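For reference, the structure I am asking about is given below.
A single protein chain has been removed from this complex, and every other one stays in its place.
Residue numbering begins at 1 within each chain, and the chains themselves are lettered A and B in the order written.
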Amino acid sequence: MNSHLHLWLIPVLPFVGFLINGMLGRRLPKAVVSAVALGFPLASFLVVVRAAFIFLSLKPQPIPWLITYAPWINAGPLHVDFSLALDQLSLVMLLIITGVGFLIHIYSVGYMAHEDGYWRYFSYLNLFLFFMTVLVLAENYLLMFVGWEGVGLASYLLIGFYFDKRSAADAGRKAFVVNRIGDFGFLLGMFLLLSQFGSLSFFQIGSGLAANPTLQGGILTAISLCLLVGACGKSAQIPLYIWLPDAMEGPTPVSALIHAATMVTAGVYMIARTHTIFDRSPFTLAVVAIIGAATAFFAATVALVQTDIKRVLAYSTISQLGYMFLGCGVAAYSAAIFHLMTHAFFKALLFLAAGSVIHGLGGEQDLRKMGGLRKHLPVTFWTMTAGVVAIAGIWPLAGFFSKDAILYEAFQHGALGKSLYFVGLVTALLTSFYMFRLWYLTFMGESRAADHSHHPHESPWSMLTPLVILAALSVCGGWIGIERFGSFLAPVVGPVLDPANLPGGKSLDLGLSVVAVAIALIGWYIARLFYGAKNDRPAKLAASVPGVYTLLSHKYWIDELYTNTIVKPLTLASRYILGWIGEGLLVRGSAWLLAGIATLLGELVRRWQSGNLRSYSGWLAAGAAALLLFTVVGVVLGIGGVDIRMVWAGH
Amino acid sequence: MDLHTVPTSWYLILSALLFSLGVIGFLIKRSLITVFMSIELMLNAVNLSFVTFAHEWHAVKGQIFVFFVMMVAAAEAAVGLAIIIAIFRARATLNVDQIDLMKL
Partner (left out) sequence: MHLVLFLIFAGFCLAGAVNLLLQTHPINSALSLIVVMSSLAVLYLLLGAEFLAIAQIIVYAGAVMVLFTFVVMLLNVGEEEHTHGSYAAKIIGFPAIFTVFAVVTTVVLEAQRRLGGVKLSDGITTTQELSKVLFRDMLLPFELTSVLVLIAILGAVALARKEGHS
C-alpha cells in the first residue's frame, strides 16, 4: 500500500540530475544541462504532489507512512535502516523544498546564463536537493544526519562557487567549519539518544518515550541541548550564526534556496521532529526561546546599518530564524513551521528580487549606489514590494499570520514568554524599519549610481516568472490560517493553542494582532521619514550616537572576537602541536632516530672490517675459545655443550 | 718416579702448549712468513695430539690421519708461499699491518 508512493524517487531524481550534470555537464550544450537541471527537480516535485494527493485523500491518517528499503547498519545492538517516512510535517517541508526549489532552478537558468561552470552550479544545486529531501524524509537520526551533512557540503560547494575569489572560498570554508561545530553537537545528541533509547529511529524513540511517561529532564535535557547546538549551527543562531552573512558570497539564487528557504530551516525542522524530547525538558525549551528571541533582536539591530543589499537580507534571515526558534521554544511548533513556510516564500522572493536588481545593475550590490529603480525594473519592484510587506508582517500578507501566531503563543507562555513577546515585538518594529529602508533606498528617489550612463534593465522572463509566483504565494500563503495549518500538523507536533480556551480569549488574540500590525506600520513610517525623500536624518542620527552606530556597523565585532579568542589560539596551538611536536618531533624525529641508529650501528660494525690480519686472528681465537667453552664447560654446568662422555667411551 | 713411563697427559699438554705458542705467534708476529710458520707450528701440535691418541687407543687410523694432515699441510705450504710471493710482488712488503686492503 505504501510502496506505490515511490518515496525513494523524491531524493533519487535530483541525485540522478546531479550525476548527469556533474559527470557529463561540461561537455553537454547549455540547453541540455538546463533541461536536465530543471527536469529532475520538476519530476521530484510532481512525485511529492502526487504523494500529497494520495496522503490527503486518505484522511484521517494518524500513522505516518514508513517504508524501509534496506538494512544499513547491523552492529550488535545498533540497527539502522534506510527508512523513509512521510507524515504531515515532512510533507509540508517537501512541498516547500521541491516547489520553491524548482522555482529557484528556473530563476537560475536566467541568472547564471553567462557564467562559466553553469553545469557545475546546477549539478551542485541538484545535489543539494537530494540531500535536503533525504534529511526531511529520513525516518531515523542517522539518515537525517547524512542529509544534514550533505546539505552542509552542498552549501560549501555553492558558497565557494566562485572559487577563484578568495573571499568566496574563505566564506565557504567558514560555513563548513561552523556547521561542523554544530554537527558535533548533533553527534553527541545521537550518542546520548543511543545510550538512552538504544535506537535512532524516530518511532522507536517515540514509543520509548511514551512507555516512560515519568522521564523528564536529566538525560533528556542533555540530549536536547546537544541537538540544539546542531540546530544553532545549521540555522544560524547565536553563537553559530557567523557563517550566514559571509555566505552571501555565493550566487544569489543559492542564497535564496539554501540560506533562506531550505537548509537553514533544517534546524527548526529537526527541533519540531524531536519535539517529544524537547517537551520533556522545560529548561531546554526556555534556552531555545531565549536564543531565538535574542538572535532575532540582535540580527535585526545589525541589519539596520548594513549597506549591502544581500547582507541586509542575510541578517534578516537570521532574525526570522530566531522567530522560528522562539516559536519552538514556547512549544508552538506548528506556528514555527507555519512561519518557516511563509518565510520560505517571502525570503526566497526577496533574495531573487535582489538578484534581479543586482543583475539589472550589472553587479552592483551597494544600497548607497542604488535608487530610483522603480521605473526601470517594474516587475521586480512590485514583486519585491510584496515581499517587503509580507516580511514586515502587515495584514493580509503571509508574514502577518505566521509571525502573529508565534507572538501570540509566546505571550501565552508564562512570564518568560511575555518578556520574549516584547523582544519579538521590538524586533518586528526593527524588521519593518530596515526592510522598508532597503525598499526606499533601492527603488525610490533618484538614482545614486556612480555611472549614470549604464541603464538598468529588467530581467528576462526566466527570472521574473518565479518572482511573480513567489509574490503570489507571499500574498496568499498565510490565508490557510494557523488553526487549519496547526490542526493539519497536530498529529505530528501536538495541538495548536485555541485562543478561545486561553485567558483573554479571542479578544486578546485580536488585540495582539492589531498591535503587531500597528508596530509594522510605525516601522514603515519611520523608514519613510528617514529614507522616503532625500534628507540627512540618517546621517544626523548616526552622528548623534556614534558609538552605537560603530558597534552596529561592525556587527558588534563578533567575528573579530571569535577570530582572536578561538581561531587564532587554535591555529597557533595546532601549528605548534602538529607542526613542531607532531611533524617535527614525532615524524621527522623518529625518521632521524631510525636512520641514526642504523648509521651508528653501521659505524660500530664497520670498525670490525679493518682488513687487519691480526685483528681478525684475535677474533678468530676468541671465537674458538668460545666454542670450546661452550662444548666443555657447558657439559659441566649443564647448560650446553656436547656430551663428550661419548668421546671417551668408544675408541 | 717411573723412568720408563711418561704419562700420556704430558704429551697432550705439550701439544696444547705448542698450539698456544703457535696462536700467540700468529697474533704477535709482523712478518707474513713468520705468521705462516706459526700456522705450521699449530698443525704440528695437532699432529702430536693425534699420534698420542693413536698410541693410547691403539688406533692406526690416528696415524693415518696424521699422514693426511701432513700431506695437506705440505700442499698448503706450497700454495701459501706462492701467494706470499705474489703479495710481495704487489706490495713490496710483508708486514701484515700494511697489507690490509681486501684486494691486491
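A few notes on this one:
Here is the rule we go by: a contact is a pair of C-beta atoms (placed from the backbone, for glycine too) under 8 Å apart; a residue touches a chain by one contact, two chains touch by 3 or more.
No experiment lies behind these values; they were computed from the predicted model shown.
Within the entire complex, the positions of subunit B that touch the omitted partner chain are 1-14, 16-25, 27-31, 33-34, 36-38, 40-41, 44, 47-48, 51-52, 54-56, 60-61, 63-64, 66-68, 70-79, 81-86, 88-89, 94-95, 97-98. Listed here are the subunit A residues that touch the chain not shown: 612, 614-619, 621-622, 624-626, 628-629, 632-633, 648.
By our rule, only the chains that are shown with their structure count from here on.
Subunit A and subunit B have Cα centroids lying 93 Å from one another. For subunit B in complex with subunit A, the residues that touch the partner chain are 23, 26-28, 35, 56-57, 59, 96-97, 99-102. Those residues of subunit A that touch subunit B in the shared complex are 610-614, 617-618, 621, 651.
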